[in-house]
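Shown here: the complex without one of its protein chains, the others still in place.
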Amino acid sequence: MAPRTLPKTDVLIIGGGWTGLTAAYELAHAGQRCVVLERGKQRHTATSFGAPEEHDELKYAHRYEHMVDVKKETLTFRNNRDQQALPMRRLGSFLPGSGLGGAGIHWNGQLWRPLPSDLEMRSHYEERYGKDFIGPDLSIQDWGVTYDELEPHLDFFERICGAAGQAGNLNGDALAGGNVFEGPRSADYPNPPMRQPISNTLFGRAAERMGLNPFPMPSANVTKAYVNPYGAQLHPCTYCGFCERFGCGYYAKADPIICVYDRIKDHENFEIRLNAQVLRIEKSEDGKTATGAIYLDENGEEVFQPADTICMNAYALWNVHLMLVSGLGKPYDPETRTGVVGRNYSYQTVAGVDAFFDDSVKTDPYMGAGALGVVIDDYNGDNFDHSDLGFVGGGYIACKQYHGRPIGYQPVPEGTPKWGAEWKRAVRENYNHHADLVVHGSSVSTPENYLDLDPTWTDAYGRPLLRMTFDFPENDRKMSDYVMQRAMEVAREMDNVTSVSGSNNAAIDSHYDIVPYQTTHNVGGAVIGTDPETSVVNRYGQMWDHHNVFVFGACLFPQNLGYNPTGPLMGLAYWTLEHMKRDYLPNPGPLMDA
Amino acid sequence: MAKLFSRRAILAQIALGTGAATVGLPVQHAFAARDDRPWAFFTNDEAQWMAAVVDVFIPQDEFPSASQAGVVDFIDYQMATAYGAGKGLYLEPPFPDGAVAEQGYQLEFTPAQLLRQGIEQARQLGDFATMDATARADHVEELSNRDDFISTLIAELWKLTRQGYFADPIYLGNHDYAGWRMVGFPGAHAYYTERVDEHERSVTPPPRGIAHDRGGSPYPPRAIGGGSD
Partner (left out) sequence: MTFRTVLTTCSAIAVLGISAGFIRAQNYEAAPGISAMEQRLEDEFLRFNATVNTDVDDDVLELGRLVAMGGSEAGDSGMACITCHGGDGAGDGSGAFPRLAGQAGWYTYKQLKDYASGDRQNRVMSGIARKLTEEEMEAVAAYYATISAPYTPPLGDVDGMTLQWGGQLGAVGSAERGVPACVNCHGPSGLGNPPSVPYLAGQYASYMAHQLQMWKEGKRDNDVDNVMSAIAKKMTQKDIDAVSAYYNRVRPTQPLPPETSPLLEPSTAPTQ
């Protein structure tokens, strides 16, 4: 039975998270009638995420109450094409969101910019180290947009979030106390950096003694009462230690609801429909454009919403999934290495270092915030000489204090038995005497790491599940080991440290494991670029094959940088929106020649 | 369930024979106030077996054992509610062979089914009542190394034990904040703006959970580990 068709709207936006609500805000103000379809439910920062009920570690951090329901949507996974992909039956390695605001509700609030060289990774490495430096088995490519082009947009998003930090490069001038490696910023951070606990402070001192360059982690947990450019009032962080996986009822963590939604929801050009699960995007007869989307409304009925322009703003994985089930663009085939949708999927290469202090250092880990850390960027990107190292990429090293929630935070020294009396003693003796270091490494892309559709299992709507084929490439194992060793050196240099141990998700003899949590930084699959043979969207985020479809989010990344993706992807989002408003909407058509 | 059911008696029975691991008998059970209520999910035998296992994971020392802190009650409640019924678990068939560890949980059981069937099988592999503390620990270790789904059961129980020992007391574990007191975690009411960078002064606030009124913890505090009621 044919779905009911609604009156056409100017812009249809699929997904009500950071990029979707922002697109709606910007386009509504530009005179476009916007309809946002969000598959999850209504919630609000004030009423849905208030303490103390929100501070329920079991419910939100371990039963994943704010996350996607795998019974409705999940994916299948395998390390390589020799295996059969099996369903991810429980959430683990990554935690996509659900509901108004999406993952932007339960993120940590770490807010970064890419390095200029990150956006031109291929040309940069070839220029510095030679044409053959990047191995033939890596499909690293340039983004097609430069740091200078994105800078005003990266800056604007930092203002939207009230980012708290210390600038290191202000219009080319080096500033002490900031990140000396960062690309030049046109303005300082809108808010001062966070207050640091003893653990992070000791790390910073050790790093300085070693001639490294520590700085406070840039944070979207605001540090003072702050009003953003959209008129949203944020409130200062209380260091409550319930950041990632939780919503922030204090209004301190920038989230899409308080920063954007509250400021657009009453606009005449804005309409949002919740509990609206998009099933597929429909194409025109000649296939050159998309005509709208079919979705299940809150009553479970199929509805067709036509639109002139379509924005894809779902989480990275689901954007790619939607393209595949809708037949948008050419799906990637790893056998022939042709096609682009699903190609260049990558992740984040994370290692950790535990440093244990003697009794004189009491760390009070329960005082924490999602972006509370002291960082060194000396081993990120190409900030260090790769000539003899045998890999590309790097990552930041941070000593961080996000939380001390006792189910998840049970650091014990290496060699402690896995349970029993000794384990119990070790947990209580080390809870207050531990520093947590993270190595947040880049993730290069390869022709064998990709996304496509699974042949066997389906989601709750009868659509084939997304299939993920991914393992850490040799390059990233080497990179991760190298940077982890550097992190351990800093850890050993810290005052009052009695022991140091490391653990590496990309250890040399292991495989990517979908079970332990690593990051919710799934990137790629709908890559941005200047060549339709190797990208799904052009440098303006516009699909090569369907000029009225614009794509947002980390699915655009050709490979992943050594930073959390929210800042870079929102910079791209504002860049895309500027070009939509200025160039596309007055004169719809391809913005770039192939 | 028998009307004169007593959780305390059930768990005390398993405590007998643990030798040096317990101090004073019978085990002072956290939820003596709930003693005349049946288990929501477990049978008495299952609960006894559970208590033995969780007390291998977290035995009694200066701080309560897992069962003394209400972990068995926690797991019982979890199995009887959405988690046990498979919330958060994609259970669509097929369930082919050949899964590797990196692909995670691939059994066709809900957690409740896993526990019910797993405990039934595991109970045939050894009788805790005849073992002392060391033997019990060895037995649990053996079970965890098996090639069949019993090892998945043990892994699940270990995960639930850690959750039950440290979750907010509204979930029936972490009785009287046993877990939170042990590590020094103040709980759900959190405001540390003026303390986080005051490195010299550090006083951990006493614990308060979600349901905590300043008048007292949600269940009457009991003396742990010794003496009769």
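First chain written, first letter: the chains are A and B, and each begins at residue 1.
Criterion: a contact is a pair of C-beta atoms (placed from the backbone, for glycine too) under 8 Å apart; a residue touches a chain by one contact, two chains touch by 3 or more.
Here the structure is a predicted model, which means the values were calculated and not measured.
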item: Among A:G109, A:P214 or A:P236, the residue in touch with the chain that has been omitted; value: A:P236
item: Residue touching the undisplayed chain, where the options are A:A51, A:V361 or A:V374; value: A:A51
item: Contact residue for the chain not shown (choose from A:Y60, A:F203 or A:Y251); value: A:Y251
item: Where the unshown chain meets subunit A, residue by residue; value: 44-47, 50-52, 223-225, 232-233, 235-236, 238, 249-251, 258, 262
item: Touch residues of subunit B, complete complex, unshown partner; value: 189-195, 201, 203, 205-206, 208, 212-216
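One rule holds in what follows: only the chains that are shown with their structure count from here on.
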item: Geometric centre distance via CA averages, subunit B-subunit A, whole Å; value: 35
item: Sites on subunit A touched by subunit B in the complex; value: 51-53, 55-58, 62-64, 69-71, 74, 77-79, 83-84, 86-92, 195-198, 201, 236-242, 362, 364, 366-367, 372, 404-407, 410, 418-421, 424-425, 427-428, 431-432, 456-458, 511-515
item: Interface residues, subunit B side, partner subunit A - complex; value: 56-59, 61, 63, 83, 87-92, 94, 96, 98-106, 137, 158, 161-163, 166-168, 170-171, 179-180, 182-193, 195-197, 199, 202, 204, 209-210, 212
